[in-house]
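One protein chain is absent from this view; the other protein chains keep their places.
And then subunit A:
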Amino acid sequence: MERHVKLSRFSRAGSAVMVGAVALSLAACGNTDPVASSTDEAADEPTVEISGEFSGAGASSQESAMEAWVAGFQSQYPDVTINYDAAGSGAGREQFLAGGVVFAGSDSALKDEEIASSTEVCGPDGAIDLPVYVSPIAVAFNLPGIDSLNLDPATIAGIFAGTITTWNDPAIAATNEGVELPATTITPVHRSDDSGTTKNFTEYVAATAPDVWTYEADGVWPLESGDSAEGTSGVVGVVTDTEGAVTYADASKVSELGTAAIKVGEEFVPISAEAAAAVVDASPLVEGRHEHDFAIKIDRTTTEPGAYPLVLVSYEVVCLNYTDEATGNFVKAFLGYIASEEGQEAAASAAGSSPITADTATQVQASIDAITVG
């Protein structure tokens, strides 16, 4: 009884302050400047001293590479603090375009309308995409005793579309002579989250096997049913636990599972770092972009010998102009380190990515040099 009397008294008082609480919560939406503290000496010096705290956000695919890059960069510039929030590509681009972070990591290049709106934070030249993280995607399966299978695109699409349901299907047997295939049911496992890996995988099967795979490329798995798990470690975990299961995942994370060599042109190309990086060279740039923008349209149907077109290419999105000296100098130095051989090696050993080719690195460096400060 006593409790009820008190409750009603509180709720009357509460409804009176609700309006105030709403006003408070709305007032908290102030704009945030880039978290950069400039140093006095930085101006006009040939060898730039870089210090301060800088934030980036974006693709989780880059997260372990980014950790390696941050550590490597900080060993050269100990006064720099870099925060990378692996909030996802979409969130990263959104924060970048709102001016909340000084660079973004993204599994897909900026869209045209995002390029247009980037002039608000970047000035008239807008923002550019630099492909600095290339990671091969493996088709990984759990079949005891089988480490590698030759699969052509139509077979891969058939397996994931659910039209090929057992491992001893004639379509698989045709390209794998001499391999004793079990009659195990195939359990395809896809990513349940919205991911760049899914987007690149579906883009690959849609481009190479359009007869079998009739869905569009998307970060969200387009089929209604099927097994799924959250994140790369999730799908790899499920496949490891389930005999006959198959998934697509970042090549560096599938250690114990068997992987497929995919058919490119007339030969089967096993997964490797060199083969993945080669695709970036073999692919055309997206048309109608700024001359320093390096957004590529990955050529999934390439017949280039030794190229592995099932790759994820992740970009760093940066402005072409930074009004703040310290921020601009930092971005140029940091991106320069990332694109360097040393930076790419650091990412390869930390994240298992494929170092970009010297050709790509030269072009990326040219774009970085074009970034103006002040």
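Note that in this section contacts are C-beta pairs under 8 Å (C-beta built on N, C-alpha and C of every residue); 3 or more make two chains touch, one makes a residue touch a chain; residues count from 1.
The rule is simple: contacts and distances are computed from a predicted model.
Q: The chain that is not shown, which UniProt protein name from "NADH-quinone oxidoreductase subunit H", "Homoserine O-succinyltransferase", "Phosphate transport system permease protein" or "Dipeptide/oligopeptide/nickel ABC transporter ATP-binding protein" does it carry?
A: "Phosphate transport system permease protein"
Q: Just to verify: which one of A:Asp211, A:Asp241 or A:Glu266 makes contact with the chain not shown?
A: Checking each option in A:Asp211, A:Asp241 or A:Glu266, the one touching the absent chain turns out to be A:Asp241.
Q: Quick one: which of A:Ser64, A:Ser135, A:Asn176 or A:Ser228 touches the chain that's been left out?
A: Checking each option in A:Ser64, A:Ser135, A:Asn176 or A:Ser228, the one touching the absent chain turns out to be A:Ser228.
Q: Just name the one of A:Ser60, A:Ser118 or A:Ser283 that touches the chain not displayed here.
A: Among A:Ser60, A:Ser118 or A:Ser283, only A:Ser60 touches the chain that is not shown.
Q: Which residues does subunit A use to touch the chain missing from this display?
A: Contacting residues on subunit A, toward the hidden partner: 1-3, 5, 10-11, 13-15, 17-18, 20-22, 24-26, 60, 87-91, 93-94, 185, 187, 189, 192-196, 215, 218-220, 222-230, 234, 237-238, 241-242, 244-245.
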